[in-house]
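Working notes, structure below.
Here the complex is missing one protein chain, while the rest keep their positions.
Chain naming follows the written order as A, B and C, and within any one chain the residues start at number 1.
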Amino acid sequence: MKVSIIGVTGYSGLELVRLLHNHPEVEIAGVYGTQNIGKKISKIYPHLSGLLDLPLKAINHSEIMAESDLVFFATPSGVSREVAIQFIENQFPVIDLSGDFRLNSAESYQKWYGKPATHAAYLNQAVYGLADFVSKNSSARLIANPGCYATASILSLAPVVISDLIEPESIIIDAKSGLSGAGKKLSEASHYVEVNDNMSIYKINQHQHIPEIMLQFNQWNTKIPAIQFSTSLIPVTRGIFVTSYAKLKPAVSFEEVESAYQQIYQDKPFIRLMSNNTMPQLKQVIGTNYTDIGLSYNPVTNTLMVVTVIDNLIKGAAGQAIQNLNLLADFDQFSGLDFVPVFP
Amino acid sequence: MKVSIIGVTGYSGLELVRLLHNHPEVEIAGVYGTQNIGKKISKIYPHLSGLLDLPLKAINHSEIMAESDLVFFATPSGVSREVAIQFIENQFPVIDLSGDFRLNSAESYQKWYGKPATHAAYLNQAVYGLADFVSKNSSARLIANPGCYATASILSLAPVVISDLIEPESIIIDAKSGLSGAGKKLSEASHYVEVNDNMSIYKINQHQHIPEIMLQFNQWNTKIPAIQFSTSLIPVTRGIFVTSYAKLKPAVSFEEVESAYQQIYQDKPFIRLMSNNTMPQLKQVIGTNYTDIGLSYNPVTNTLMVVTVIDNLIKGAAGQAIQNLNLLADFDQFSGLDFVPVFP
Amino acid sequence: MKVSIIGVTGYSGLELVRLLHNHPEVEIAGVYGTQNIGKKISKIYPHLSGLLDLPLKAINHSEIMAESDLVFFATPSGVSREVAIQFIENQFPVIDLSGDFRLNSAESYQKWYGKPATHAAYLNQAVYGLADFVSKNSSARLIANPGCYATASILSLAPVVISDLIEPESIIIDAKSGLSGAGKKLSEASHYVEVNDNMSIYKINQHQHIPEIMLQFNQWNTKIPAIQFSTSLIPVTRGIFVTSYAKLKPAVSFEEVESAYQQIYQDKPFIRLMSNNTMPQLKQVIGTNYTDIGLSYNPVTNTLMVVTVIDNLIKGAAGQAIQNLNLLADFDQFSGLDFVPVFP
Partner (left out) sequence: MKVSIIGVTGYSGLELVRLLHNHPEVEIAGVYGTQNIGKKISKIYPHLSGLLDLPLKAINHSEIMAESDLVFFATPSGVSREVAIQFIENQFPVIDLSGDFRLNSAESYQKWYGKPATHAAYLNQAVYGLADFVSKNSSARLIANPGCYATASILSLAPVVISDLIEPESIIIDAKSGLSGAGKKLSEASHYVEVNDNMSIYKINQHQHIPEIMLQFNQWNTKIPAIQFSTSLIPVTRGIFVTSYAKLKPAVSFEEVESAYQQIYQDKPFIRLMSNNTMPQLKQVIGTNYTDIGLSYNPVTNTLMVVTVIDNLIKGAAGQAIQNLNLLADFDQFSGLDFVPVFP
């Protein structure tokens, strides 16, 4: 299978290149961007020297459809809503890592992303690719790959939301992310000197991943009215660490909660439950597509606390995109994703 | 005024040395420890070369009482409960940075610290030195300096606890700390390789600072039954970043909350409220005794979120100890604490 | 004494504010920049809240000369060569932290800085303010504060250069710096994700601090023909760590070298020599104006190795500028510089 990557020079694009190098069934046919056209990507990123020496090309829909079988968008939000249309119209498979096709309502996109959505007809064709909950979907043509915070947050609470075990209005999600999540864009907030030895909080209850979390939660459980959601930056390169809180419903025991997690996640090999009240550390998933989850219950305050860790560039972006590709193409689900975490 | 420091080679002890160097009214008379006796402290810590060349001495109560006017304990918990007794019996002023005199009940100390408490008679003589809420107390002889997490957590919610504006059972405190908070003790958890690029959570609802937070909250508001409290390690050297959540009581508006913070903190110069919904970053207090606090309210979930940052070695240890010294000795409250944050 | 600061929002400007806050003889009269005019500096930098609430002003020479007694330029190179002229013409004291007045030749400036120098007449009025080697110079009106790499490199080898103990063509300087040295300018090279867990080398034998090092070395010893000089970035916020190598002249012993360092630095309290072949760590000077130096000699290869550490924002910028101010105004040399290193 041949794939093309649009937006290859961003962090998610580079991670697609990195993971696909070890995918036994996939070859990268072309890499596309808007700058440095004609330059070999290994000249821009010397770490790729000898590994991927393709030249950067300007986006050309016909060429991409001729030379490859699927295209990844690893672009910032706002690009694929326009550039993907020609692919969609041609039923050419698209996996979009941006937020442009994740919401089913143009109003919601405008509200949370601050720009106009693509046409509703295209939004409706998109499948939200929360890969661990998706069955083989070889008929899908447009997959909206979930956001990094959304992936960790949804997987953090899915079993209790699905099984209706928590007070619906009690959800608090306190998410922390490393800097690669913010992308390559230069800003004061990503200057080394501002990040090192620092921690900051941003977009409180205003993060654009909130609506996709709510959509998924409500698809499972219509009673959840809203979530409290905040995002912080911690001085690490990769990784999302989500601490979720919720109150158990009356008469629900922690054992029921534990067994809901075990049941719902038992056939999902990329999700690993910690045993015996231990909690995951961020580093134990870095470099992989794993989601590690730990549970703790405080009977005094009747509070369930769930700690969830992922590598934002893999499970939160390129890895889940490949997981979606594997589902689409009916490849083994570990193809291109069979790695041991980089520890230490 | 002359002071002695017991436990000078730990991080809090070193920070006392650093801050007292700029205190116009205080001179360090002697430094005490259990190792390297007779060796100059500047030989162990070359950063002190030319600044403090005193030799380390073995603890000698008579000598300390003869040569100085007050003694700081910058020792791990478990030391002052025994070693301080002779000073207490002699009415010699003690400021204890450890947890040994913070709880008023021997049972509680045994439960949370896992070792026997000192005699209840001594516990009762101790004053909990939450310095921003203490008036000049020249008669105090034994001051229990608050814990780092406790200081940030209590100051985070004091106004709404005092003014009874929140649902008493709704408090969730999600605290993150840098590594210096764990002290100099060697452990796998403090090895650079385990901490760098990592984040981990520990002592969930079991941290020994919980009882002192509850004592203070209940002194202000007897209705608070319990708190949900977790502590995480982030890869920074200094700093505590506390995110607190609580539900507002029915009919309480966010404006009332804001005005409670303004009123209660207006005469406390070491507490700085952020304006206009902005939130503090960790680094903006490092190197100082400041506590910076930001507020955010989500009307959809009726959740108040408070972000509080301190330097754990200063406001959370040595700085608050000097603030307590200034109160005790009736010095200007900024003496030894008049610094601009180290930014960047 | 009243001072103004031009370029206050850069890292060196902020550090001037920080240090001058504790200077007993100096008051900041005005702060000047090119952006955010009219806005209080504490609104841009919340760490200054309650500490310096002056508004940013657009540069106005008459106002500065009227309201203050001296002006600091904490601007990038290329600014003071033009903006300082009016002060120079008026004999108004200027301490320039940029490179614009450090070289005595316009050709050299053009070559190393890649832009035209100011008029030679102004270059000639400038005094190179290597503060530890300067005597009280109350008559100076234009002080060119040395570069950060230059300060560490020159102090690293001054005694053997002055005493002519090394082979003149054998000097190799391998310098490493933290990221604050590169300033606030946004670039890919200063993005957190590019710096964290990384080390890179740049401007090999092309760094603009080379000519000022050579000027100073040749003023002491005309035989030095050139130096090998490289600069690397390491993932720390502050600090310069310089490793210098040189071959001893025939018949010169290491004891002679040691005694040259002791003699030449014995009356310079900001320079601390390590004892007994121990070497300084970077962190032992951070937050201070100290230069710590360690010596090692390898008889097998006849190589002297000198390790020198400074805080680039203090000794390498704002601190040395204040040291120059103290010399100029005949203040105590520790005024505004009397700090214990921030360790840990």
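The rule we apply is simple: a contact is a pair of C-beta atoms (placed from the backbone, for glycine too) under 8 Å apart; a residue touches a chain by one contact, two chains touch by 3 or more.
Treat the numbers as computed from the prediction; the structure is a model and nothing was measured.
A.B. asks: List the shown chains that the missing chain touches in the full complex.
C.D. replies: Contacts of the omitted chain with visible chains: A, B, C.
A.B. asks: From the list C:I37, C:A58, C:A120 or C:A226, pick the residue that touches the absent chain.
C.D. replies: Residue touching the chain left out of view: C:A226.
A.B. asks: For a quick check of understanding: of A:G114, A:P225, A:P269 or A:P299, which residue touches the chain that isn't displayed?
C.D. replies: Only one of A:G114, A:P225, A:P269 or A:P299 touches the chain omitted from view, namely A:P269.
A.B. asks: Which one, C:T75, C:Q281, C:Q320 or C:Q333, makes contact with the chain that was left out?
C.D. replies: Of all options in C:T75, C:Q281, C:Q320 or C:Q333, contact with the hidden chain holds for C:Q281.
A.B. asks: May I ask which residue of C:E25, C:D174, C:E258 or C:D338 touches the chain that does not appear here?
C.D. replies: Going through C:E25, C:D174, C:E258 or C:D338 one by one, C:D174 is the residue touching the chain not shown.
A.B. asks: Can you tell me which of C:N124, C:S187 or C:N205 touches the chain that was removed from the display?
C.D. replies: Checking the options C:N124, C:S187 or C:N205, the one contacting the hidden chain is C:N205.
A.B. asks: Identify the residue among B:T237, B:N289, B:N302 or B:Q320 that touches the chain left out of the display.
C.D. replies: Considering all chains, including the one not shown, the answer is B:T237.
A.B. asks: Write the list of subunit C residues that the hidden chain touches.
C.D. replies: Answer for subunit C: residues 169, 172, 174, 176, 178, 193-194, 197-202, 204-205, 225-228, 230, 232, 234-239, 241, 243, 245, 279, 281-283, 286, 296, 298, 300-301, 303, 305, 307, 344 touch the chain left out.
A.B. asks: In the complete complex, the non-displayed chain touches which residues of subunit A?
C.D. replies: 11, 14, 17-18, 21-22, 45-52, 180, 196-197, 237-238, 269, 272, 274, 278, 280-281, 283-285, 287, 292, 313, 338-344
A.B. asks: Kindly note down the residues of subunit B that lie in touch with the hidden chain.
C.D. replies: Where subunit B meets the chain not shown: residues 11, 179-180, 184, 186-188, 190-197, 235-237.
By definition in this document, only the chains that are shown with their structure count from here on.
A.B. asks: Using mean Cα positions, find the chain sitting nearest the overall protein centre.
C.D. replies: Chain nearest the centroid of all protein C-alpha atoms: B.
A.B. asks: Farthest from subunit C in C-alpha centre terms, which chain would that be?
C.D. replies: Chain A.
A.B. asks: To test your reading of the model: what rotation angle superimposes subunit A on subunit C by C-alpha positions, in degrees to the nearest 5?
C.D. replies: Fitting subunit A to subunit C on C-alpha positions yields an angle of 180 degrees.
A.B. asks: For subunit A versus subunit C, what separation do you get between their C-alpha means, in angstrom?
C.D. replies: Going by mean C-alpha positions, subunit A sits 46 Å from subunit C.
A.B. asks: Mind pulling the subunit C residues that touch 2 or more other chains?
C.D. replies: Those would be 11, 180, 196-197, 237.
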